[in-house]
Structure formats: structure tokens, C-alpha cells
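Every protein chain except one is present and positioned as in the full complex.
The first chain written gets the first letter, and so on, giving A, B and C; residue counts start at 1 in each chain.
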């Protein structure tokens, strides 16, 4: 075939595949939002769910999802950051390091239900945390750590070595160089990694069924004492999240409007993830600009 | 500096979390709060009853979770939770020492075969049902329906609904390996949308998207369950340890009280205990209840 | 005439011969030896070793390290302030004002503050110009704003870039041109008040105009700093350095005053190299 023709055809095919992906996403999003949007209302977003009658909302679940997300990131980010720094900056290139890397990778491909059950046996039963946000957050931490560590490590590795040399040559320790120079430079891509993992946490169900639980007791949003059982801030209360709620409705829901609630909740979930994503890109771009360009 | 401030805040939050965790751990151990785990089918009932109960008894907290009957029974046996909700008798669950647990029956659930509406089937004999589920009959035409391949959808192995169905509707025959779903909602959705599908769910899951099937011309109604004319039913159990604490005992009593039995239990599509004209033991012996009907 | 460097290396594998061509510069009370290597070897990985020879560097002089690619001059330079610690093993003595800094009990951070380094590619931090200069000072605990401002001004002036950037100190350093960035990096190195400045081909990524600006800067800095510079550029070495060491295949073949290296080298290979016959 004429190379020029081949080139044209290939370019066309590539445009086609790229277009297909965009189309798939558009179709997915469109479907979710079109089926879910009619059910979303202020009432739906703020009122508690109903077990067996129509008209339930997802207010508590929505709050739980966010709270759990924040707690999980609070726990997992520092750990992942430390591990990512060690792996990229200090770890000697030997068999042990590669063994540890492999082990972490393996954890990331374990089905989350296994992680959930492990979390159940350790946190819920062994440590006596019970079905609680805290148990859920710890289990999600397990689930989240491998990916987050990896993305942080990659973000750090992407910062040129010359930056490290610059710091070292000034008589600074590697640690100071990493914390004050490399980390800020890697911040945009770290942020992207964090937000992407936030999306995954937000949508995770299987790991939470046995840890944070599948019930959402009524909350008193005027009570901000974290020690009170009905306070939204209490990390020891059981907390069904949005994703778990969707799962539960689809599997055992007997309310007459189960389908509506489920599609509404799915749409909310996807919109939330969408917002995470967009804000991540926005913040990432802003940060990048601020750090690199002249105004 | 901003970063140090942030790091400090983080440490403080983690410490607070730890303290709160420890504090509440003590609370859990006290008589203030109990946890019920197990059957996802029973969860809505216990949850609703728990909310009611907490409303009347301030300061007590009933934590209700799913996880499956197996999990419920094993956790109550281990003493990790106070109440294990189960769709099956503890005796029927492998790995459980039933003698160590106390059974509290809180409701009865009737189970009915359901088929896709396009199958043209409204009634099946036990023999036909067995033939279908053991794979001897593969087309609805053979049992008087339309020319449509039969698609069997089972509940997961170990599910209480499946155990009950196999024991009482299939006379103890095992279903041949087929599709499995682990929840009633999913089963109903699949049966409703898949031509030729047949499965079984609790009465409360039957709605207009699927066709409930009579067995031997007996309709799946609460009335027929109450008299055992419809034998495919089971108890919903709440198991406790022998020396359950006060709150646990009180709460179970509350669930069994006529207040809950006549309101929540029926609203959720169960048959209340006091409606039953018969009782049935784990071995399947059926006895009439004297004068129980009001 | 082309002499195969490898055969040369094998023929003259004898230290005594080498030492004759390494002329120790005449140290005086005004220009004492600040840095000196003794029996330094660098090992990469297993057995691959570089014998770097014994050299002395005088205070407030510019010494150029020249030689073909892979001759080990950069490795030598980076070993001087132990930037190679993580990738290579360096044995032998590195005497900084008489103190052997190639010892485990030496605090490398304090040592590197005194022996600063500027790299081949400009590597300003992704911060503002001002922050680039004061960053290391802040990390060392200096917080006085006035003092910091002062140091920023002096170091930028020393690096001859003050006039160009004084109005945009809070702008990102990455927005500067390559030549400006490199001078900023020099200013950054000067801010911590080093004693010696190591420069690893600092002009190789710059255009001729920036290069000559940089050279002028170095000549001015000579008054207060000892400078050791690796360069590929013969003219540059001839223009700015007082002493020149010629490296080949991991060893110093000749070390002498720059004028002598360029006009009457003792070693034929040096002659070939400075004449542009190979490299």
C-alpha cells in the first residue's frame, strides 16, 4: 500500500478509536445522568433514607461518603506519602525493595471484598471498633494505599534529578530537599493521584459492607460533639455510604421506589466523582501555573 | 509555617480519633449499645425495630448490619456481636454449634417461585418444579407454557431462601448448577427482564414485574402459609448467646411484642408469629397451635 | 597525528610518569592550598575504577578541568563535595584546608555548604527568584527579613544578574532565560557563603552571549572564591582559568598553569587535545 494512503487510513483509525472512547464515556455519563437526574431534588439530597416506604433520600449516606473519604485520606495520605518518598528517594535498589514493591502491587489487585473481610476481622472484631466509620476508613486505607503510594512515587520520580542535586549542593539534606523542593514541584501530579483515588474511595462498596456497615442511623446535624453517638462527626458510628446504599437497594431493597432511588444515587455518585475530577484538574493546573510560569 | 500547622492538625485529629475510638469501645462493651449482624433479608425489619426501640429507650443504641446469615451466626457464636440474624436454623448451618445459641423466631417469610411474565405459566406441580430445577425439563412448553427455553436463576449457595426452597418446594432435591445471584432484588430484576427465567423470592419481593407461581394449585398467600397449606416458608431467627445481656433480651422481646409484630413485621411483608396456625421444628415436624388465632 | 587514547593509557600505566606531569601549583601565604586530593579512586558498581590523581587547588584561583567525554573530569568534580556518595565509592583523601572530608564522621551538609556546586543544566527550583536564593538560608534558620533581602541583593549582584531581575524577584525562576537561570543558580550557591565553587560545565547549555556573561561573572567572583570548573570548551578554559588539569580515561594526565598547558604541554596527548585533534 502507498505509505501516504496507509498514513491517512491509520490516522483515521486512530481518530476513530479516540472518538469511540469519548463516545463510550459520553454514553455512560449520559445514561446515568438521564436516568438519575429526574429523581434528584433538594429533598432527595438531604433527607434520610427509608427502609421500606417510598420517598427516602440519601442525605445521611451522602454525608457519610464525604466524611469517610476525608478520614480515609487523612489516614492514608501521610502513610502513602512517607512510603512513596522512601521508595523513590532512599530505598536501595535490591531484592528486598523489589519484593516490597511486588507485595504492594499484589495488594492493589486483591478484590476489595477480601480487604473488607480482613478489615472486619481485625478492626471490627479484634480491635473492637465495631461497625464504624473508623473501621471503614482503616479498611479503605488498605485498599487505597497501594495505588496512592504508587502514584506519589511516580510523581516524585517525574521531578528531574537536577532539582535534587540543586538542593543537595546547597548543603541541605535529601529530606529537606524532598519536602521543600521536590514535593511542591510534584504537587500537581500528586494531587491528581489523590483525587483519582478519592473517586475510587467514594465509589467503593465491597470493602465497606463488613466494616463501615450497611445501616445509616439518623443523625442530629445540630450535634457536633464527636463523642455523641448521633453526632455526624462521631467516627464510631456505623455509616452506610452512597455506594453501599446503591448496592443494598439493588440487592435487597423492598421500597417501592427502589429503582428511582438507585438511579438517583448513582447519578449523584457519578456527579460527585466528576466534580472531584474537574476540581482536581483545575487545582492541579492552577498549582502548576503558580509554581512554574511567571504569572 | 502553613505546612507545619497542617501536620500538627493532622496529628491532633488522629489522636482525637484514637481517643474517641477507645472511649466508644468502652461504651460498646457496656449495656448501652448492641450489634445485630447477619441476614440481609432480615436487616430492614431489625433496623426499623431498632430505631423504634432507641426512640423509646433513650440512650440505648441498636446497631444493625447485614453480611449474610453465615456471618451473623458465626459472629454471635464467637461473641463478637450480641445478635445474629439468620434465615436458617443454626442447626442447618455448617460450622455452627447450635446448642450454644438461643433461637428467637421473630417472623415468618413465605417463599414463592417466580417466573418471567412471558412464560405463560401460573401454576406448577411439585413434580414439574423438581423436573425444572433438576434440569429434566428445559422448555416451558413441556410444562404447559410457551415455547421458551427455561433459564434457572438460583440464590447463592448457603442462602436461607435457597435452602428453604430446596427443602420444601423441591422436596429436598438439589438444584442443578445454574446462574446464582446473591440477593432477592437482583433475582427479581433478572427474572423480570429475562424471558424464560424462573427463580424464587420471599413474598415481599413479588411485584408486578414478575409472575408468582401457584404450586399444586395453592396460591402463595399469607393465609396459606399460616395454615401450612403453602409449605414453602421459613422462620426468621435472631440468635443470641445463652447469657445475653439485658438490652439484648429486652430488644428481642420488643421485636417479638405484638406492637412490632402487628406493625413493622407486616408492613415489611413478613407474616407475624402470632398469625401462624402452625409451628414447625427444625426437623420439619408441623404442629397446630391451639387457639392462637384471634 | 592521532594517538589511540587506549594504547596510550596502557603504555603509560605508571604513576611515577604521571606525577612528573602534574605540577603542584606554587602555594603562597596569600594563595594557600584550599583543596587537595590524595590517592583518590572512584569505584562505580563493581570493579570499574577511576584513578583520579593527586591535585591541589589554590585559593582565589580558577582551575579548569578539561578532557574528552568520559574522561572522568565530572566524576572527579562531583566527588570533591561528595555528590557521588550514593552512586559511587570514593576512596583516598580529599583535604579541604587540611581536613580530610572524605571521612564518614564529616557532616556532608556543612561541607557542601562550604564547597558549593553549579550544574551543567540550570536547575532553579520551581519557586520565585527571591525564594530560590533564600531557600537554603531559611532552612538553616535565618528568618530576619532584612538580612535575607540583603543577601539576595548581594548574591544576585555578585552573580551579575541583579539589574535584570531586581524588579521581578517574586516571579517564577523558571520564566528566566537559560543564561539568567544559570547565573541565578550561581547566586543561589553564593547565598550560603561557600568557600569553594564547583562548576560542572556551566555554560554548555548556553548561547555565546550568555556564555561570555557567565565567564565575566566568574572572573569577578575569583576575587572572593576558589573556583573549579569543568569545561568542554578549550577557549573558555584558556580565557578564564589560572590552572588547567587535563583528564583522559579516568586519570589526570597533566596539570599545570593554564598558559603552559595551552602553549607547551609536556604530554603529546594534551597537545593533541587542546589543538582540537580529538575529543
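Going forward, a contact is a pair of C-beta atoms (placed from the backbone, for glycine too) under 8 Å apart; a residue touches a chain by one contact, two chains touch by 3 or more.
Basically, contacts and distances are computed from a predicted model.
K.L.:
Out of "Multisubunit sodium/proton antiporter, MrpF subunit", "Phosphate transport system permease protein", "Hydrogenase expression/formation protein HypE" or "Phosphoribosylformylglycinamidine synthase subunit PurS", flag the one the UniProt entry gives for the chain missing from this complex.
P.N.:
"Phosphate transport system permease protein"
K.L.:
Considering the entire complex, write down the shown chains that touch the omitted one.
P.N.:
A, B, C
K.L.:
Check the options A:45, A:103 or A:218 and report the residue that touches the missing chain.
P.N.:
Touches the omitted chain: A:103.
K.L.:
Out of B:33, B:112, B:128 or B:159, which touches the unshown chain?
P.N.:
Per the contact definition at the top, the residue touching the missing chain is B:159.
K.L.:
For subunit C, which residues touch the unseen chain?
P.N.:
Residue positions of subunit C that touch the missing chain: 96-99, 101, 105-111, 139-141.
K.L.:
What subunit A residues would touch the chain not displayed?
P.N.:
Looking at subunit A, the ones touching the missing chain are residues 3-4, 6-7, 10-11, 13-18, 20-22, 24-25, 28-29, 31-32, 78-83, 85-87, 89-91, 98, 100, 102-107, 109-115, 117-118, 121, 142, 145-146, 149, 171-176, 178-179, 192, 196, 199-200, 202-206, 243, 246-247, 250, 262, 266, 269-270, 273-274, 276-278, 281.
K.L.:
Across the whole complex, list the residues on subunit B that are touched by the chain not included here.
P.N.:
On the side of subunit B, residues 40, 66-71, 73-74, 77-78, 93-96, 149, 151, 156-159, 174, 177-182, 186, 189-190, 193-197 touch the unshown chain.
What we mean here is this: only the chains that are shown with their structure count from here on.
K.L.:
Find me the chain with the mean Cα position closest to the mean of all the protein Cα atoms on display.
P.N.:
Answer by centroid distance: A.
K.L.:
Distance from the CA centroid of subunit A to that of subunit B, rounded to the nearest Å?
P.N.:
Each chain's C-alpha centroid was found; their separation is 33 Å.
K.L.:
So how far apart, in whole Å, are subunit B and subunit C when each is placed at the average of its C-alpha atoms?
P.N.:
Computed value for the inter-centroid distance: 79 Å.
K.L.:
If you average the CA atoms of subunit A and of subunit C, how many Å lie between those two points?
P.N.:
Centre-to-centre distance between subunit A and subunit C: 48 Å.
K.L.:
Which residue numbers or ranges of subunit A touch two or more of the other chains?
P.N.:
Correct list: empty.
K.L.:
Can you tell me which residues of subunit B touch two or more of the remaining chains?
P.N.:
Not one residue of subunit B touches more than one other chain, so the list is empty.
K.L.:
Show which residues of subunit A lie in contact with subunit C when the two form their complex.
P.N.:
Checking each residue of subunit A against subunit C gives 160, 162-163, 165-173, 176, 180-181, 184-185, 291-295.
K.L.:
Could you please specify the touching residues of subunit A with respect to subunit B in the complex?
P.N.:
51-52, 71, 74-75, 78, 124-125, 127-132, 134, 209-210, 213-215, 217-218, 226-227, 229, 234-236, 238, 248-254, 256, 258
K.L.:
Under the touch definition given earlier, write down the residues of subunit B that touch subunit A in their complex.
P.N.:
On the subunit B side, the touching residues are 10, 13-14, 16-17, 20-21, 23-25, 27-29, 33, 35, 37, 40-41, 43-44, 47-48, 51, 54, 61, 63-67, 71, 75, 78, 80, 182-186, 189, 204-205, 207, 267-269.
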